[in-house]
Each structure stands twice: as structure tokens, then as C-alpha cells.
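With one protein chain withheld, the remaining protein chains of the complex are depicted in position.
Think of it as A and B in the order they're written, each chain with its own count starting at 1.
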Amino acid sequence: MTVYLLRRLTAGLALAVLVTMITFLLLSTSFDDVAGSVLGNGAAPHQIAAQKAQMGLDRPVAVQYADWLAHAVRGDLGASYFTSEPVRSAITARLGVTLSIVVVALLATSVISVALGVAAAARGGAVDRFAQGAAMIGYVVPSLLVAIALVYVFAIKMHVFPATGYTDFSESPSRWAGSIAIPVVALMMGGVAGLTSQIRGAMIGELRKDYVRTLRTRGIPTHSIVLRHALRNAAGPALTVLSLEFLQMLGGALIIEQIFALPGFGQYAFNASLQGDVPIIMGISLFGVLLVVAVNLVVDLLGGWLNPKARMVR
Amino acid sequence: MSTVLEVGDLRVAYPGRGFRGRPHEVLHGVSLTVGQGETLGVVGESGSGKTTIGRSVLGLVAPSGGTVRFQGHDITRAGRKERRALARDIQVVFQDPYSSLNPGLTIGDILSEPLIVQGTAAGEARHRVAELLDQVGLPKNASQRLPREFSGGQRQRVAIARALAPAPRLIVCDEPVSALDLTTQARVLDLLVDIQRRTGVAYLFISHDLTVIRHVSHRVSVIHQGNIVETGPAGEVTTTPEHPYTQRLLLAAPVPDPTEQRRRREARQRL
């Protein structure tokens, strides 16, 4: 087990290096613009060249990347070109906002989808029609529009929740909940739709299997067959979908933060990208990959716990 | 009687699981021969490696050692081109008549495809398909229909017709009747024997069922855990076997006769 964890962690770190390397390589094609935007409009070519040299952007790309990596390993991600704010502290300060909405949305998505999907598969009838209808709406309506509609109805018309802004959990848990409620709902729509259909399908597949019939003939109660046996087997594939949903939600959060003016990862990344603020972009890509690696590891461990066969292969 | 197929010291190993998994050997040096117009029955239980023998002869698995010779030529590691030429001489009938026919193609397409690939003209191929359908006892209009319109036994006849299409010297029959109902089994076996008498084709006949093997084989090889434990004339191997494994196999198969079966059971339990 420890060996497995170590191997996964090494692979994750290697992945982080690879991804940041590719990002840096791609970014290096736009270093002229970066230097230009630091100087402001109308900079002459020789000024840009001088600026590049001053920023160290004229060195070979490999050297620059190695330099960045060497600092990153020591926890130093550099500072913004424009505000000189250290990147690491800036990101960690904003990460809380983004993670709040993504993690809450992910948990809520799992709970709602499992409940709806299982009920739809095992009961059929009205429950099933409701679940399928809800999934369809989640698929069909773009989440961008959902978010705006929710703001309009609950914040602007009804004043139930604040329309924009963020309150930290440590400040006031109830206001924190209020400030992320609409963003979370908007973020969940697509995820619930996808995961519910997935769980419904997988559960139907499981409930048709032979072992379900055999368990019935032993006099085992239906709820145990559905929840202890079928759901456990159906959960494996659903977990894979969930880890993909996480990626989707991380992306969706960027847009949602913009609509609700939440001071998260997204806005920060967005502004940095517009300005070509290389240290921030690199820092964000590093944090992005590490987040994904962490979530995938958790999902894999859960999957191994659910599926003894997968555990054996390792 | 000349030898059609000669398998010498054949070894097959499947790659192990995962990145550094150790290969897993399923055949540990198997030797057998099949003569012209002869049926060699290979009998064994699941996991004995019997299907792997057939698949190596067909070039569907790569042996890790030993030789496969067809009419004197070494075909152990035949390339794609050579294999394509061999398709005229070596054919196959698989166990599952449901998955061995592409559900999207008509019977006519299924039967003419190998002919056309081998360069037969379309008109001639159509003629040959009609001839083949007749040979396996299917109606002429079968060629316009899809596999799903046929029963298991009829599909197996289609599979046999496909194998016969290029007039091969050897057909590998991999459990050709074990997916069929009892009544159909006997008829398909009779068809295979009848075709052999008419065309002189040789069969490498693989089955887990001794009774089926007795029905069609001239000689029998018994395979157990990747090794051939006994080979001989069908009559001897299936009535007075020498190897204890063959004896067990023989006594384990239940016979449809209550009195005889009780005798057998007692004999087996004494063993």
C-alpha cells in the first residue's frame, strides 16, 4: 500500500513537472508580447529587447525553465510582473474560495446523483421519469445561463442570497454558506445531470446481473441487495465520471467566479493571462495539476476500496 | 497417407499482467501430426491449452517456441503475406456460432468475402456460394439473409461453409458443436464427417467432450495442463486409456443410461 502510494505520488510529481514544462514552452512563444505589455503600449523594439534581457526572458528556454523549477521546488514561485505580489501566497489566499465552491459542489453532486440515480434504477416509474427529466434539463440548459437566471431570481428579485462577493468560512459560516450557495448550484447542474444518468445506467446494469437474483433467493432484503451489493459495484465507473466532473467543475468555477465576483483562482488566472504575467500563469498551472493529481489519487483509493479486483492488479 | 500438419514441441506463453508481469506459459512443448483426410481429436478441459494449439496453427497467437509445419513448410512465424496465401489451405470453425458471424453482413457477403479477397471474380464467387450453401444443407435463398435469421445449428453450417469456401486442406474445428442443442450436435457432426469423406480435408478437432471426439476422430490426443499426456487410435484412447488422467476423464463423463452410469460412478469413486 505504501509502495503504491509512493509510486502514485512520484508519478504525480513527474506529471506536474511535465505539464509545467509544456506550459512554459508554449508560453515562451509569446515572451515578446509579455515584455511589451510590461512596458506598456508603444514600446520600441529595442526597449522590448532590453526589457526581456532584464527579466531574464532572453535566456534559452530550458535554462529559464530549470531556473523556475529550482525555485519552485523550494516553494518560491516568484512574484507578479505587475504588482510584485508573491505568487505562492497570492494563490493560496485565493485557492480557498475556488476550493470552497468546487468541493461543496462535488460533494453535493455525489449525494444528489447517487440518491436520484439509485432510486430511478431500482424503483422506476415516477421517480425514474423525474430523474431523467432533471438530467435532461441539466444537460440542455447551458450553466452560464442557469447561473445568471439564479442570480436574477434569488439575489436581485428575492434578496435571499447576496448577489456577489465572498465571506470567509472562518468569519461567519452562515454567511459563507450564503455567499457560495448560488455559485454551487449553478456549478452543479451539469455534473448532477451527467452523474445521475451514469449511476442510473450502471445500477440498472448491476440489478440485471445474476448475483442479484441469487442473493434474492437467499432471502436477503431488497435494500441490502440494492445498497450493499449493487451500488458498491456500480460505484466504480461512477467514480471515474466523478473525477472528470471535478475537472469540468474546476473549469466552470472560473466562469462562475466571474459572474459572482468571487475573489478566487479564476479571476486571478484570468487577469494574469490577459496581461501575460508568466510567474502567475506558471504558478496556476502547477497548482492546477497538483489539485488534479490529488483528486485522482483520492478517487483511485476509493475505487480500490470498492473493487477488490483493481486492488489485486496493483 | 501424407502428413498435412506437423506440430513439434510447441510452446506458447502469454505476456504477464501489468508492466513487469512474468509471462505465463500455457503450452509446454506439444507435438502432434494430422494426416491427409484424417481427423485428430484433441480433448482436454478448460485451461488445458487445447484452444491455444488451434490458434497457433491459425497464426492467431505467436508461439514462443517449437515449430508448426504445414505440408512440410515451416509456418511457425509466417508473415502477413504468407498467412494470406495460407488462408486458402487452412481454415477454421469456431465454437460460438453467434459471435463468429458478423451480424451486419448477409450470409452471401460472409461467404464471398474470403473468395473475393483471394481474387475470385464476383460472378464466380456467387456461383461458389450457391454450391457451398448446398453442400452444407442450407437453402439457396440463405445468401440474402442476415445471421440473426438463423438458428444456432444453421449458423454453424454457415461457418462451416465459410471454412470450406477456398477448398482448404485443413480445418481447425474449435469446439464446433458445444454451443449447440443435443439434436443439432449430431447432425452437424455428421455433416463434418460427410464433408471429409467427400473432399479429403483434414480436421484438427478440438473438444472437451470425449463422446463428440469419438464420433469424428481417427486418432485422439489428450491434453492436460499444457502437455499431451496420451495419443493413439480413437478406439484405444477412448475405451482403454493408459494414462490415469484419461481414465478419470472417461469415467467422469456421465452416460445417458442409469444402470451403466451407476457402474461408472462406482468405478470412478474407487479410482
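Criterion: a residue touches a chain if its C-beta (ideal position, glycine included) is under 8 Å from a C-beta of that chain, and two chains touch if they have at least 3 such contacts.
The rule we apply is simple: contacts and distances are computed from a predicted model.
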{"item": "Name of the absent chain as recorded in UniProt (options \"Fe-S cluster assembly ATPase SufC\", \"ABC transporter\", \"Electron transfer flavoprotein alpha subunit\" or \"Transketolase domain protein\")", "value": "\"ABC transporter\""}
{"item": "Residue in contact with the excluded chain [from B:Ile53, B:Val68 or B:Ile90]", "value": "B:Ile90"}
{"item": "Residue touching the undisplayed chain, where the options are A:Leu9, A:Leu145 or A:Val160", "value": "A:Leu145"}
{"item": "Sole contact to the chain not displayed, among B:Leu32, B:Leu101 or B:Ile206", "value": "B:Leu101"}
{"item": "Identified contact with the non-displayed chain, of A:Pro45, A:Gly75 or A:Gly219", "value": "A:Gly219"}
{"item": "Hidden partner interface residues of chain B, rising order", "value": "1-2, 15, 35-39, 45-46, 58-60, 80, 83-88, 90-92, 94-96, 98-104, 113-114, 117-118, 146-148, 159, 162, 165-167, 169, 181-183, 185-187, 189, 193, 196-202, 208-212, 214-218, 234-235, 238-239, 248-249, 251-261, 265, 268-269"}
{"item": "Sites on chain A contacted by the missing partner chain, in the whole complex", "value": "15, 18-19, 23, 26-27, 29-30, 33-34, 120-125, 128, 132, 136, 139-142, 144-145, 148, 152, 200-201, 204-205, 207-222, 224-226, 228-229, 232-233, 244, 247-248, 250-252, 254-255, 258-259, 266, 269-270, 272-274, 276, 281, 284-285, 288-289, 291-293, 296, 306-309, 312"}
